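Certain chains of the assembly are absent from this excerpt, and the rest are unmoved.
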Amino acid sequence: MRSKKETESITLLGQKDVKYNYGYSPEILETFENKHPNRDYWVKFNCPEFTSLCPITGQPDFATIYISYIPDRIMVESKSLKLYLVSFRNHGDFHEDVVNIIMDDLINLMQPRYIEIWGKFLPRGGISIDPYVNYGRPASKYEEIAQQRFIQHDMNGMDKIDNR
Amino acid sequence: MRSKKETESITLLGQKDVKYNYGYSPEILETFENKHPNRDYWVKFNCPEFTSLCPITGQPDFATIYISYIPDRIMVESKSLKLYLVSFRNHGDFHEDVVNIIMDDLINLMQPRYIEIWGKFLPRGGISIDPYVNYGRPASKYEEIAQQRFIQHDMNGMDKIDNR
Amino acid sequence: MRSKKETESITLLGQKDVKYNYGYSPEILETFENKHPNRDYWVKFNCPEFTSLCPITGQPDFATIYISYIPDRIMVESKSLKLYLVSFRNHGDFHEDVVNIIMDDLINLMQPRYIEIWGKFLPRGGISIDPYVNYGRPASKYEEIAQQRFIQHDMNGMDKIDNR
């Protein structure tokens, strides 16, 4: 269990009057303390409800975003993560940039040991785009982990895509 | 076959008046002797019926828990493992903590050579969380196994998640 | 092929400076002439990119909308249908109402012989909601078609839902 003190930093979870921002709001991200900092472990978020706008045409884009990371001392709270992702709703960016931005914001928030983001977008003009980026703390073993995972990205069990 | 002596430690399997605890009860775990201790082999438990409570809101959570381990001299009996997992029913913990707790309890019970736990939880707020943790006996080859498996966790054949 | 005259009513398809409305805009729907009005035939639209807002909490909702209809003399143009569905983006309505509204707007636009709408929404609180509504021109055989299809809705080959 977690004591009241441990959950002080969590304000959004359980709240009633949560306001949804539809414009890019990284400041809405919240954290809580990692209770197992002496161990490495993985946390993965599956986020199928991601939507943003195309910066050129203004047409909505849709994606499933997969976020995996190895926490250090603080962890991102998932309710705030949801609100943060919702804040892309009326925001325009290319797919490749969206994925980079999300990773940069989460590195900035949590200083994780490792993090990777994989976005799987719906097709435009018959072609879908799936960017992937990752990061490991510089000059640490996590940087090597990042390199190894990067090299082997999507090598097996690739998605079968037929646009239906 | 196993002799009566070998099955002495097993009290729950086959019992009629099994009592189910819905509050966290690690003491209910039982073990039996590994008949092949001179060999390394894997045992995996697939547990789709896991449910606990959210510590903040009290809302029930649901997950499939996958436990894989390499036994040393004693092994966890699966009937008792079921009762132990049921004992989370009215217990509140974040997903990340649940997975760590289960692993710590099983390390404490069995002192396995290696163990890993992967939880796949149902979504809240459109986002689902899948924590993963593992352990290899310190200063042994199993510790290296743990590191290698940790580095390569979930690299291929990722789940396709659309919340339906 | 279609002559230039036949495609006069189509202004959005192929246009560059298409403006996307994110507020409910049924006026944006366009039609073209049915070249086979002496025959009954089906047209089905699969629309997985639907999103709107929950009227109470303001949280975004997501759905795949399936629209099947039997056209009469005019048919809805699919580019305008896309823009129309996009116009729900910042609009709040319960799922049940969304499905009814879309059907009413398309009846109003096209006066089809028959039409049905099936929405499959993503879960909230672990429960997903799938409304279905249909319509057949009153006092015609299409009204009986509507009744028969309504009675037998979703009787077989039901979706298997596990929220992952």
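Here the chain labels run A, B and C in written order, and each chain numbers its own residues starting at 1.
To be clear about the criterion, contacts are C-beta pairs under 8 Å (C-beta built on N, C-alpha and C of every residue); 3 or more make two chains touch, one makes a residue touch a chain.
As the structure is a prediction and not an experimental result, all values here were calculated from the model.
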**Request:** Count all the copies in this homomeric complex, not only the 3 that are shown.
**Result:** 10
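Quick note on the criterion: only the chains that are shown with their structure count from here on.
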**Chain closest to the middle, measuring from C-alpha centroids that were averaged per chain** = A
**Asked** Which chain lies the greatest distance away from chain C when centres are computed from Cα atoms alone?
**Response** B
**Message:** Rotating chain B so that its CA atoms sit on those of chain C: what angle is that, to a multiple of 5 degrees?
**Reply:** 180
**Request:** Measure off the straight-line distance from the CA centroid of chain B to the CA centroid of chain C, and report it in whole Å.
**Result:** 46
**Prompt:** Any idea how many Å lie between the Cα centroids of chain A and chain B?
**Reply:** 27
**Item:** Multi-partner residues of chain A (at least 2 other chains)
**Value:** 48-49
**Message:** Touching residues of chain B toward chain A in the complex: what are they?
**Reply:** 55-57, 92-94, 96-97, 99-100, 123-134, 150-163
**Message:** Quick check: in the complex, which residue numbers of chain A touch chain B?
**Reply:** 1-2, 7, 10, 13-14, 35-36, 39-49, 64, 66, 68, 71, 75, 78-79, 81-82, 85, 118, 145, 148-149, 152-157, 159
**Fill in**
Listed in rising order, the residues of chain A that touch chain C in the complex are 18-20, 22, 48-49, 51, 53, 57-60, 62, 86, 89-90, 122
